[in-house]
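Removed from the display is one protein chain of the complex; every other protein chain stays in position.
Just so it is clear, A and B label the chains in written order, and each chain counts residues from 1 on its own.
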Amino acid sequence: MLDYILRRLALMVLTLFGVSVAIFLLLRIVPGNIADILFDSAGMIDPAEKQQITKDLGLDLPLVEQYARWIGGLAHGDLGYSYVSEKPVLDEILPRIPITARLAGLALLFAVCTGVPFGVISAVRQNSWLDYILRVFSLLFLSMPSFWLGLLVLMAFVNWFGILPIYDKAPPTWGAFALMLGVPAATVGLRSSALIMRLTRSSMLEVLRQDYVRTARSKGLSEGAVTFVHALRNAVLPVITTIGIETAFLFGGLIVTETVFNIPGVARFLVEAIRWRDYPMVQNLVMFIAVIVVMVNLIVDIAYMFVDPRIRLRA
Amino acid sequence: MMRSRLWLAVACLLATMGSAVAQKQGGTLRVTHRDNPPSASVLEEATISTLMPFMAVFNNLVVFDPATRENRLDRVVPDLATSWALTDDDRTLTFQLRDGVKWHDGKPFTSADVKCTFDMLSGKVASKMRKNPHKTWWFNVKDIATDGDDKVVFHLNDPQPSIMALFAAGFSPIYPCHVPAAEMRTHPIGTGPFKFVEFKQNESIKLVRNPDYWKPGRPYLDAIEYTIIPNRATMLLAMATGKFDLTFTSDLTPELMKSLQEQAPETQCVLQPTGTQGNLLVNRERPPFDNEQIRRAMVLSIDRKAFSDILSRGIFDVGGVDLPPPEGRWGWSKEFMETVPGYGADVEKSRDEGRRIMKSLGYGPDNMLPLKVSTRNIPDYRDAAVILIDHLKSVYIQAELEPLDSSVWYARLARKDFSVGMNIQGISIDDPDATFFENYLCGSERNYTSYCNADLEKKFHEQSQMKDLDARRKLVWDIDKTLQMDAARPVVFHAKAATCWWPRVHGINIAMNTIYNHWRFEDVWLDQ
Partner (left out) sequence: MSDAWYYARRYPLGVAGAIILIVFVLTALLANVVAPFDPLTTNARASLAPPSGTYWIGADMMGRDMLSRMIHGARISLAVALGATCIGSGLGAMLGLASGYLGGWFDLIVQRIAEIMQSLPLLVMALVITASLGPSLTNTIIAIAIPLIPNVARVIRANVLSLRELNYVEAARAVGMGQARIALRHVFPNTLAPLIVLATAQLGSTILTEASLSFLGLGVPEPYPSWGRMLSESAAEYIRSAPWLVIFPGLAISLVVFGANLFGDALRDILDPRQGD
């Protein structure tokens, strides 16, 4: 057990190292750097000034040295300075993380709270009209571009209620606050909800076919109790495993949703940073996301091992 | 026409009378912002994204009279300078500075600050600024001297009446000598009516009232808050639902303005030239575009009216380098424009001529000249380029769009690594000294097409020194005509866009010939 966790941790470090090299190199392949971008607003480039900026930021150093500087700093907890704002990267990232985390958390909560029950209903009433309708709708939600959905939702709120649920630092009322959090979360979460519903349904169906459920039934437990107590516990397991994948997946939706609802979170910020070729910002943000994804996967796997002894044996 | 003028006069009168009695103190003005400003340093940027929010932190030596609706030389009034005088040879300009003005950090403002600002700007002293985009404006400044703490003397190479317009531009604020350039980019310090509080990347900018402002009783507002909303659909909805008081300047296309006013009829909008013009860049060094004939044919294919119709339902202006009247002071009159080749009403005739040229060079419907139109990968540029490509087809040119990331665009222009480009560029002062020298001087960094005409350059200097405005305008028209005929950088349209606000905002006075120079907000107040 401990062995397994240690081995996973070692692999995790290896993966993160790989991610750091990958993002570092990818960024350097992207044409143009911050010096070019800085002149963008000036409508010209002054070669002497450009050279000076390049030198000041250490962009003229060999790649290996640039990489070593970054990782060396990272090891000491020094994330460097943003090229654009010239403030410490940490100061820029930290206030934005809770905003995105809250959105992502609420979206996942929404996804689980709607996806699991509907998945169960769909499975229990397999091949009924209800099942069909739920399946078609879940597929439909999976098929809509989330930014398009976001725009339509915004429009609907403005047209029907005269409210605009975009981000507001100090929302005037509790209702506005709830809407400001809830609407974007539901918009991003809808996709995940549909995915979770489909997963729950199929794993539930599999469980319902299995022997012990039949046994329980034959023992005379009521239908409802059987499904929920026995089946659900087993059916939810595969759903948990996907939450890790979901986190990485959710991120794409977060980028566009933060853009549409004007939420100043890390997701949109990352896209801006890529656009500005703000290397320290992009590198550290991507590392941060990778750490989250890897950690979530690890935690999910370990949690799974505790729940399902078969995996423990295999490990 | 007469009627509307009269109305305007009455409105102005009412506005002045109203403002004389009713201003209210207090309130936070909430403004939308279109994108993230590259930095907070006005001197280091040439974009309105930086200027509009941060102009209120600073003062200039002089300003365009904030009470009038036109930026012009004869309406320059005191700001940090209380008076100024020229010597008889028009080559020495002395400013008398205001007394008792303090920087936001409490240090006194002196003549040393002025000298140091313009030493940096004119490149006399190696500056600590990362870049200096308006260096060409100050080509005529020989040196700057202080005379005690309250006098500054500028020595000029040649007489230059327009230099006062440059001093009055929003891009020429006075910087404090004692604050390092890097700090000015993140936490600017000025003498202006508002103090900088914070600038959160991609999120917001906040300024608060400067209680020690030298102008008594100003400003009225307690604070100004900009929220950065890059998505225009979201911005429009936010403005329409009243979440904001004022839009970013010229952020609404004519179509969007219409849409906003349908949703919120109470909002007030001013539709005005944005100071940006679309122009065609042709690399005159790269074959086959080194052939003057081909360049001419390309110019003849352009239907400027179609650009205006498509991009703005006919609201964009057509003209040469300088902004056309009535808003512009230096652009061609309608009659003069008719005499410029390619500007005539009969586009088909021009295109026939273009086709004839191309045929004589061996091109035709079955042998189209292939080329790439490079442009920045942002909507305004792309839209214009798509129309250009459509027009080029009419003279047997088969063009393909090459959208370039903003990071690559100027680098490519600087390397002259393009054949044909669709460019949109901003001009912050309606004055030929700003337009000609910045963009058409041999070897200027913004002279992307490397157009170089020594005779014409002499005329640039000649017009710059002229005092008689009418005579100067004549010369400017001729220079502009030559530039268009040489296809130096054919101007396709002068863009217009709207700035809108809710009626609770008072005291906004927008000059009609610029978007750049009137964002000090010291007279603005909220009626809540």
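The rule is short, and it goes like this: a contact is a pair of C-beta atoms (placed from the backbone, for glycine too) under 8 Å apart; a residue touches a chain by one contact, two chains touch by 3 or more.
On a predicted model such as this, the values are computed, not experimentally measured, just so you know.
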Given A:I5, A:L130 or A:M144, the residue that touches the chain left out of view is A:M144
For the chain not shown, which residue from B:V386, B:C452 or B:L469 touches it across the whole complex? B:V386
Going by the contact rule already stated, which one of B:E255, B:E292, B:E338 or B:D527 would touch the omitted chain in the full complex? B:E255
Missing-chain contacts on chain B, rising order, are 231-233, 236-237, 253, 255-256, 258-259, 262-263, 305-306, 309-311, 313, 377-379, 382-383, 385-387, 389-390, 401, 403-405
Which residue numbers on chain A touch the omitted chain? 11, 14-16, 18-19, 22-23, 26-27, 29-31, 132, 135-136, 139-140, 142-148, 151-152, 155, 195, 198-199, 201-203, 206, 238, 245, 248-249, 251-252, 255-256, 259, 270-271, 274, 286, 289-290, 293-294
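We take it that only the chains that are shown with their structure count from here on.
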For chain A and chain B, what's the span in angstrom between their mean Cα positions? 42
Under the stated contact criterion, what part of chain B meets chain A in this complex? 36, 38-39, 44-47, 49-50, 130-133, 182, 185-186, 199-204, 227, 229-231, 233-234, 237-238, 240-241, 243, 405-411, 413-414, 425-426, 445-446
Chain A residues touching chain B in their complex are 31-33, 36-47, 49, 52-53, 82, 84-87, 92, 95, 151, 154-155, 158, 162-164, 166, 168-169, 259-262, 264, 268-269, 272, 275, 277
